[in-house]
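Every protein chain except one is present and positioned as in the full complex.
Per-chain numbering from 1; labels A, B and C assigned in written order.
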Amino acid sequence: MSRPNGPGTGEGGNLGSTVRIGLLKAMMLSRTLERACCELNPRWFPAEGEEGVIAGAFFGLRSDDTMAPHYRGPFLAYALRGANLSRLVGQALGKANGYARGRALGFTGPAAMGIVPWVAGDLGTTIGVATGCALGFSYEGSDRVTVCSFGDGTTNRGDFHEALNLASVWKLPIVYVCQHNQYSISLHASEVLPIEHLSIRAGSYGMPGLTVDGNDVFAVHTAVRDAVARARNGDGPTLIEARSYRLGGHWASDPGGYRLPEVQEAWRDKDPIPRAISEMVDAGDLTQHEIDAMWDEVRHAVDEAIAIAKACPDARIEDIGSDEVFAEVPDGTSAHLGARSGSWRA
Amino acid sequence: MSRPNGPGTGEGGNLGSTVRIGLLKAMMLSRTLERACCELNPRWFPAEGEEGVIAGAFFGLRSDDTMAPHYRGPFLAYALRGANLSRLVGQALGKANGYARGRALGFTGPAAMGIVPWVAGDLGTTIGVATGCALGFSYEGSDRVTVCSFGDGTTNRGDFHEALNLASVWKLPIVYVCQHNQYSISLHASEVLPIEHLSIRAGSYGMPGLTVDGNDVFAVHTAVRDAVARARNGDGPTLIEARSYRLGGHWASDPGGYRLPEVQEAWRDKDPIPRAISEMVDAGDLTQHEIDAMWDEVRHAVDEAIAIAKACPDARIEDIGSDEVFAEVPDGTSAHLGARSGSWRA
Amino acid sequence: MARLSFAEALVEGMRHELRTDERVFLMGQDIGKMGGVMGGSRGLIEEFGPRRIRETPISESAMVGAAIGSAMVGKRPIVEISFGEFLPTCMSQIVLQAANLHYMTAGAVDVSMVLRTRIGDGPYRGHPQCYESWFAHVPGLKVLMPSTPTDARNLMIAAIRDPNPVIFFEHMWLYHGVREEVDDVPVAATIGKAAIRRVGRDVTVVATGWMVHKALEAAETLALEGIEVEVVDLVSLAPLDIDTVASSVRRTSRIVVAHEAWKIGGIGAEVTAAIAEACFFDLEAPPVRVGAPHHPLPMAKPLRDAFVPDVDDLLRAIRQAMAS
Partner (left out) sequence: MARLSFAEALVEGMRHELRTDERVFLMGQDIGKMGGVMGGSRGLIEEFGPRRIRETPISESAMVGAAIGSAMVGKRPIVEISFGEFLPTCMSQIVLQAANLHYMTAGAVDVSMVLRTRIGDGPYRGHPQCYESWFAHVPGLKVLMPSTPTDARNLMIAAIRDPNPVIFFEHMWLYHGVREEVDDVPVAATIGKAAIRRVGRDVTVVATGWMVHKALEAAETLALEGIEVEVVDLVSLAPLDIDTVASSVRRTSRIVVAHEAWKIGGIGAEVTAAIAEACFFDLEAPPVRVGAPHHPLPMAKPLRDAFVPDVDDLLRAIRQAMAS
């Protein structure tokens, strides 16, 4: 694995056993939760194979930090922040119990928990918003940070460029994690990216950039943890390219005829979860028995969440309407006429 | 002068005497023409000091290549393409004899001559259009190329990023020249750019990037000539950062109170025109007498252009209207109702 | 006569021009080996290969810039922005470059490009924003929204041949939702003409895209009650064929304008205002507009269904127009 610019992989040994167990469990939860969503919703975006990146990026943040996860696999980030699993599954199903009451895309996050939510589908724009959260932290002089992830294909959007430049000029406390799964829908990275390593793009902004093995959750987490520490310390942003592979289709029902089954199989062998498990068993962190118990626990939690979500009513038309188009203007600041029509139907 | 990525400066000796004389004369023309525009129009954008970049970038192209010059000092590029000086001066004055009949910004180019014209003021977007010209050439399999220049500040626009990436993915025949004058209006590069050398941004697109001394017209031209040859040869785009300094204000009447007079004076001493002259006199290319004659010739041409332009009527309201909002649809392709109102006044 | 879906008809139109004009090519994301977004370019990569069916990075602004520049040097690009929701990412190229170039250069260059994009609610629940009225506001753009397979094919041909920038809106519900016998001989349709889809003497309903079909359904229902609805399909939002609408209104004296975009500031505002100006003394009742309610577009299916104006909304609006 090349390291164009900064420290690299293989520092998993650095992490204490509690953190390692936490990372493994996070990956297990992500795998289980996202598989369930894929089964329940054929248009869900499978994150299978990329759990090392997601868990490594969002594990261990402070509750006052903000998270802006990529749309592929974000439920883990929300869960780490304390989101209720049945409300998340409800979102994937379009149920009334979702955090956005069915208004936003299913993969949106609970914004009140310091999550940059998905309120639209235009890739790249959330990178700018996440950067703005970091500006807010810098402005207030706090040591809060933002972690923002996005796909490899999204780094070709102008918004990526503008946001990273601004973050560097202002030395904002943000860590950018590229969840590099080698694909943008049907297009392989080699068709749309003229470079092998996205971490080199950090050089355009004078920020550290590094490439890590995204299927090594410990390596990802070590890199992000160090970058978070830099950011907290006022030393500015970092770009981390975490290389992995999208084992599933672009969406759950995508037959993926645009790629070779043998390549897919080869990547299946690099699955980050068995890899972490075998490392941890070898290191004596966990026994096979404990691992089985962790799977059981995670499966039980997800099954319960599914049962609750399924029992919920579908999103209700009473929940759309002109309320909350605008936040209410507090008294004494400005009187306010409000939107013209009070009802949701024109 | 640093050279992050590729060959560098000081190859002026490479150039034949005819080319060297041509470059000098081009700089003289640019200086004279643009000074006149500044005198005639307080909102003109002075290019004084940056002639090395402009002449070096646009001299010696084929007539079937396209040029997309930066808005600061583009008249030289147009003149090299054969534009009529009095029509250019007319544009700066808002006269009816301008190429766009007063419709476009004064610094717009004669599009029919293979120039990407300025039809709006949003910086960065023309980089995408210029890249499209190169796509057209690549698509048709010709060896035509595009040279596109822009300011240092403009490289922070998302459009810069998207265009250079696309050009590299498709190996388009285009040379990007950053006319780095260290300022974006009142902001020094150090306030808005987190890196010293913009040529490093080429690395994000896997294209060659190099930094040249923009006040050394021969160095600029050598670098562009080589990059043009690469592009013609099907080897793809290049980014050249040509470092110079804006001796005047952002616009002619800008007092420029945001910078130090002593720095300005130091740069005045590096003026690319006396520098080229003294090199050429030393090398025996030209005598002082010949140089005086060149200045006379250029001044005469510009004086004449001014006189003609001044005598022209102002842009005429007959020249606006709904004609040419749309190009006419040729017979047999599709009947066409045209715009609703035939007159220019609603 | 082949029975074509809307999507197939679109592909037929592009295929015809790709075959007959070497200058024509298509750029977009996932338009090749995946078969196109929602099948919107199915089969083209096999016939024309990657030089003419060009996959692009996620760089919408550069994509449109590339189309403009290549058009300026004589090509006839079709650039596909996968969904209308992504138009805000490339507005400068569209409204400041493409729209201005011919006029601002006093006619020195043409920008013969087509920008195709998918909008509207449909089987695919994502990215359906309907921003078409923005483009109708900006001079220099032609803005089309076909509602039938025949128009999809023949307007696509006309758009490609047109020497001007054409924004081509493809409604997602129509894609696989309507089929029609389409004449075997492709012809270039006339850009800038509205179409009367049903003749009626009592009330004029002006609609776009999927709403045209809903209006025809509403008309069937009302015919049973003896109300004869004339349905005008705008087809072209710019140039706007207000003459066809006006002459219909002069016959019916009543107008309802319906679209899926937000009512406030939608193209219906322009049609209503233009008719109020032109046909004030012909109207016997206030005009009625139907459009989406003024809040952001929700995503869950029941909310989406409630958000998008439907046949009931049209029936209510038409009855209101008939009431006074």
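Basically, a contact is a pair of C-beta atoms (placed from the backbone, for glycine too) under 8 Å apart; a residue touches a chain by one contact, two chains touch by 3 or more.
Small disclaimer: the values here were computed from a predicted structure and weren't measured.
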Shown chains contacted by the missing chain are A, B, C
Can you say which of A:L61, A:A104, A:A276 or A:V298 touches the chain missing from this structure?
A:A104
Only one of B:G60, B:G158, B:P208 or B:P272 touches the unshown chain, namely B:G158
Pick from C:M63, C:M91, C:M156 or C:A218: which residue touches the chain that isn't shown?
C:M91
Spell out the interface residues on chain C facing the chain that's missing from view.
85, 87-89, 91-92, 94-96, 99-100, 103-104, 129, 131, 133-134, 136-140, 238, 240, 261-262, 264-270, 272-274, 276-278, 280-281, 283, 285-289, 294-296, 298, 324
For chain B, residues in touch with the removed chain:
43, 94-95, 98, 102-106, 119-125, 153-154, 156-159, 184-187, 191-193, 257-258, 314-317, 319-322, 325, 339-341, 343-346
Even though one chain is hidden, which residues of chain A still touch it in the full complex?
66, 99-101, 103-104, 108, 110-112, 116-117, 119-120, 122, 124-137, 139-140, 144, 158-159, 162-163, 165-166, 169-170, 319, 324-330, 333-340
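Basically, only the chains that are shown with their structure count from here on.
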Chain located farthest away, centre of chain C as origin (C-alpha)
B
Chain pair with the most C-beta contacts
B-C
Chain centre separation (chain A, chain C; CA means) in Å
36
Just curious, how far off is chain B from chain A if you go by their C-alpha centres, in Å?
43
Could you give the separation in Å between the centres of chain B and chain C, each centre being the mean of its C-alpha atoms?
39
Residues of chain C touching at least two other chains:
56-57, 59-62
For chain A, give me the residues that contact two or more of the other chains.
156-159, 191-193
